[in-house]
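With one protein chain removed, the remaining protein chains of the complex are shown where they sit.
This part shows chain A:
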Amino acid sequence: MATAPPSRSRDLDKLLLRPGHLVVPNFEPGPELRDDIKEYVKVLVVGAGGLGCELLKDLALSGFQNLDVIDMDRIEVTNLNRQFLFRLEDVGKPKAEVAAKRVMERVSGVNITSHFCRIEDKPLDFYSDFSIIVLGLDSIEARSYINAIACGFLEYDSDDNPREETVKPMVDGGTEGFKGHARIIVPGMTPCFECTIWLFPPQVKFPLCTLAETPRTAAHCIEYAHLIKWDEVHSGKTFDPDNPEHMQWVYSEALKRAELFGIQGVTYSLTQGVVKNIIPAIASTNAIISAACALETLKMVSGCSRTLSNYLTYNGVEGLHTKVTEFVRDKDCLVCGPGVLIELDTSITLRKFIDLLEGHPGLLLSRVSVTHRGKNLYMQAPPVLEEMTRSNLDLPLFDLMDKVPKDIVHVNGMAGKGDKKQSCLRKLRVVFKGIDVVAVEDMVLGASF
């Protein structure tokens, strides 16, 4: 009897086709689960760099067949040591496109759509299409942006419980030399990126007068050339860190300054490192962190095991140390928190709305300023803005909010009574009565359980 050819999903099948002690309560093993993951789950990988290459490979080999990858960068020769999907002849080509092509060549059945653009260029609809978003990014800004998008889909019911069908989970990886982290973010259930943004250490910045007068290190000389000398010589022209001529200029100026002060150690690569804040990347750290992220993605989607809860740190600097920390949500988080539900008549004016907040038992807000989707509806101060927004006070809030049946409004002011007043910033879920919210929701979400 001829033996059947070994299935590529043999190892995966052990996780998805059988029950076990580690599975979550609603786990339903079987071929249907495996096929559903292939057919219905769409994963977006953000970033096609060190982590992104690993993630695409790991996810493709973990049975995900619908992948998208977005990255705005082109391949550089210095990427080749660790971004293993790229070859010398790919230098200059978009990372997302080459990475997608290479993985599809090697893993049959997988379909990867690449997007060579900035994450900000995509509309919200683009992000809402994905079941789960996996991040392989190198900046706080980009993480914060994607986090805000994903949390923006989250809706709460009238009891402030997240509506499951609006939850857009994320898995975030990050590495820095020998250190790294992998975390899961389930908006409304685990802390979001903004809840724990205080984790990031502040960037080290040198005093300008030290740079100008008393440089002591090579980095001081480089920052002098970058921050002070550049403006002095190129009045008005902005420095572009991705322009090699600009970088070369900063390097040669830094070198002159280092000679003047008898400082050693200014090199071209250090110049790049200081100006662009580059930390050397290590291929194995990327592999470890990506593997953790891909596995968490599979666990979260399938339920074949409990996910980590909720933040894994890995440190390979001295020996090896790894640990999972369970961070807690910031219940007042402006990005993922429910906010305070306020129901209003469409006729209510902005002035009446502001009065209402003062009397609201959960808010007790005085000296209120109101902002809605980047439009400042009323500003208590400074006088110049108060004057510009005063005329809004007598308009209906419904009209000021472009007649949407419900939306998020942010207010700030002084909360509390008497001497215990405290300045605060709050998120409100404003719902207008008498507007058919249900019909609108069905149209937008198309999901009712």
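Please note the rule applied: contacts are C-beta pairs under 8 Å (C-beta built on N, C-alpha and C of every residue); 3 or more make two chains touch, one makes a residue touch a chain; residues count from 1.
The rule we apply is simple: contacts and distances are computed from a predicted model.
> I want to check something: the complex is missing a chain, and I'd like its UniProt protein name from "Ribosomal RNA-processing protein 42", "NEDD8-conjugating enzyme Ubc12", "Geranylgeranyl transferase type-2 subunit beta" or "3-methyl-2-oxobutanoate dehydrogenase (2-methylpropanoyl-transferring)".
"NEDD8-conjugating enzyme Ubc12"
> If I consider the whole complex, including the chain that's not displayed, which of A:Ala291, A:Leu385 or A:Val431 touches that chain?
A:Leu385
> Among A:Thr217, A:Ser252 or A:Asn315, which residue is in contact with the omitted chain in the full complex?
Reading the full complex, the residue touching the unseen chain is A:Asn315.
> Who touches the missing chain here, A:Tyr156, A:Phe206 or A:Tyr268?
A:Phe206
> Pick out the residues on chain A that sit against the missing chain.
That gives, for chain A, the contact residues 24-28, 33, 36-37, 39-42, 123-125, 128-129, 131, 137-141, 144-145, 148-149, 152, 164-165, 167, 169, 174-176, 179-181, 184, 186, 189-190, 194, 197-209, 212-213, 227-228, 231-232, 235, 279, 281, 299-303, 306-307, 309-311, 313, 315, 323, 325-328, 334-335, 369, 371, 373-376, 379-382, 384-385, 388-389, 410, 412-413, 423, 425, 443-444, 446-447, 449.
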